[in-house]
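In this view, the complex is presented without one of its protein chains, the others remaining in place.
For clarity, chains are labelled A and B in written order, and residue numbers in each chain start from 1.
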Amino acid sequence: MTNSIPEFEDAKCVLITGSNTSEAHPMIGTRIMRAKEKGAQVIVVDPRTTQMSMMADLHLKQQPGTDVAWLNGVMQVIISEGLADQEFIKERTEGYEDLEAAVEKYTPEYVEEISGIPAEQLRQAAKMYAEAERASIVYAMGITQHTSGVDNVLSCANLAMLTGNVGRPSTGVNPLRGQNNVQGACDLGGLPNVYPGYQSVADPEVNHKFEEAWETELPDEVGLTVVEMVELAGTGEVKAMYVMGENPLVADADINHARESMKNLDFLVVQDLFLSETAEIADVVLPAASYAEKSGTFTATDRRVQLVHPAIDPVGESKPDWEIIQLLAEKMDAPGFDFASPEEIMDEIAALTPIYGGFSHKRLSNGNVLHWPCLSEDHPGTPYLHKGTFSRGLGKFHGIDFTEPAESTDETYPLILTTGRIMFHFHTGTMSRRSEKLNQEVSEAYVEMHPKDAEQIGLNGEKKVKVSSRRGEIKLAARVTDRIKPGVVFIPFHFAEAAANALTNSAFDPIAKIPEYKVCAVRVEAV
Amino acid sequence: MIQEIRDLVSEKLKKLDGVVALRKTDQGTAPTLFQEGDDVSQLVLEPRYPVAKTVSKLQKRFKDAKFGVVARGCDTRALVEMVKRHQIDPDRLYIVGMACSEEQAETCYCAEPAPDLDPWPEADLVGDPVPGAPPNPMVAEYENLSREERWDFWNQQFTKCIKCYGCRDICPVCFCDACSLEDPLWVEPGLLVPDFPMYHLIKAMHMTTRCVACRQCETACPAGIPLTVLYDLIRKDVGNLIGYIPGADADSGPPLSLTLADAPIDSELAK
Partner (left out) sequence: MDYSNTQTICPFCGCGCALNLEVVDGEIVGVLPANDHPVGRGSLCIKGWNAHSFVQHEDRLKTPLIREDGDLREASWEEALELVADKLGSIKSEHGPDAVGVLASAKCTNEENYLLQKFSRAVIGTNNVDHCARL
């Protein structure tokens, strides 16, 4: 997120797209509700009716996978109505001509043809957003989990820059990260192309710095993403995988294929709290301690780094993940893994990671709230980014054209499936489904479908259905509701026994390598 | 005041098994059980937490122990209601009552900012009691609304509800293991926004003879729903109807547990 969570409350307009905010990020959802009570206008662009859309001033229901089109449309209106922030464009950005040329043809009428959003609503939304004194864009996986994910994200950035809604409090482009430490896992180099702090592995200087610090030679070629690893496990090029606290066999797209691939590994190690679906096929399973049994830090979606404290001793013989890695490194005679505590690890992080340079456990205690970049011990942290300048200097506009999603519907698979989260469960459910209270709210998978589509397949009485795609099929309950657009169905992905990801398409964005979870073609039949 | 409370707690810890109070460490502030030898300089009075519930939990778990608690006016009212419902044993409880400041009373719209220690076998008061604060002006405003406006008001408010159950979980007088809010017969599970108005009406009905106006549910409500406007209204009606004020009187049992014959119904109002 470019801005911090409390800032939402003072926004004058919040544009939410691809985020079921009050369910997936409840404390951000309620902040936005408060902003609305203080006079902000809220626009939701989502094919489903959600709590946020019910409260919104405007709800635009786009056809899934048409985000570049409507975003371009919004910008087309802003430019043609003279609502662009010319001063900001002149002083802080470059490439405006590219954008202008690219969006020109996206008139509201043309966008209506592609996205199904009524032209008039699009105009209204554009004005609402552009005329607000402080406008904030909020998005989540509904924007990124597409083959055009990067294009979607760049389009959001285009829109914010076009109206000068960057670098000030309560504005910005705010991707909401789903899991409690996705932000941190990215920040700390859990990515194939960068060291901690987004320092490129291909940059010789950076590589040298880490080689010095870690006293060993380091590879300088970008590695494989999870999607590629799983793919190459199938072909035998990847022989072993070490999985810490992840459950790719429920979370990955097209999991039937993923399971076959991972079964092909010579050696699979899984380190987890429970015997997850992935652990079930492992060769060695290592029992990890939970968040309640260890210390360390998590980084929230707004780059806020916070301390975790142990409440109890590790359950059974389980050990905190950091200890396990250390023991393993020792077994392999590797130097540089003899930390006495996570506190010491943070000191090494701070020394090598400029954006975390000012953090230490000591400084983070006493409820001290700090957002990275925090460059040194006396740096106050950065609640909102890009004040005065962008990290690359000038902000770059990208002229982007709409492209169709990878998979389209046909006679056999006439409906579009989109997946997501619900309030009462979390990710692959390994934790939340073991909570009695959460499970009693929702205990089984379901598919949401519009009454018209339900009628088409003659659904009545007993509402069990089979949903199939070109990759797999699952059986689950149907919830017939007009919360969803006709032609589109929704399945929460938390349930391993009726895993939405048995259906999803693993076709991915060429740059971000994010699979297209949000659009695939399916058929629903009554069973 | 704080020093006086710390001294008193240190003194009492010599005889008690522990005292429930807030502790501030470098992690933050939360309730804890102070025991002999613990650093009472960590004892603080803010922010508020539902300590009555903590006391009940601990008394049930440690059946012979005698605890103390640092309690405000609202805490003692909650303790009274819990005693009536057999969730707390007054004979195993010592109370350090603290009088709230005028400012605190105003924030809470509190009518009784000082704890009433008469009903307790063992208690001390620290601080000077201040008079009750004026009621929440929203209640009077609400009373001027028409029926339709009232419906719209609550509909709009409750559309913000994210079904966190925080209002129940934080409530110092909610303790049931089986909660009607989780009974599929009354409230459809897994729905967001939760059933309007059932979810909130059930909660409100259960508060009629219990809500001690501590306002902690409003602090806990992420959506900023003015829940105690509803509870204040209902309490007012119940007060007028049968003269029952939750937490005020240790001797009168919870009204719904009385038979009609011995309920203190004001026959004029009941008509």
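List of remarks:
Assume a contact is a pair of C-beta atoms (placed from the backbone, for glycine too) under 8 Å apart; a residue touches a chain by one contact, two chains touch by 3 or more.
These numbers come from a predicted model, not from an experiment.
Listed residues A:Gln121, A:Gln326 or A:Thr382: the one in touch with the omitted chain is A:Gln326. The hidden chain makes contact, of the residues A:Lys105, A:His208 or A:Arg434, with A:Arg434.
Summary of contacts with the chain left out: across B:Lys12, B:Arg48 or B:His200, the touching residue is B:Arg48.
Considering the whole complex, the residue from A:Ile89, A:Ile143 or A:Val227 that touches the absent chain is A:Val227. Even with one chain removed from view, chain B keeps its contact list with that chain: residues 17-18, 20, 23, 27-33, 35, 47-49, 54, 57-58, 61-62, 65, 162-166, 169-170, 219-222.
Simple rule for what comes next: only the chains that are shown with their structure count from here on.
Note on chain placement: the centre of chain A and the centre of chain B lie 40 Å apart, centres being C-alpha means.
In the complex of the two chains, the chain B residues touching chain A come out as 26-28, 159-160, 162-165, 182, 189-190, 192-193, 222-224. Taken together, the chain A residues at the contact with chain B in this complex read 22-23, 26-27, 29-30, 33-34, 37, 51, 54-55, 307, 309, 365-367, 422-424, 437, 440-442.
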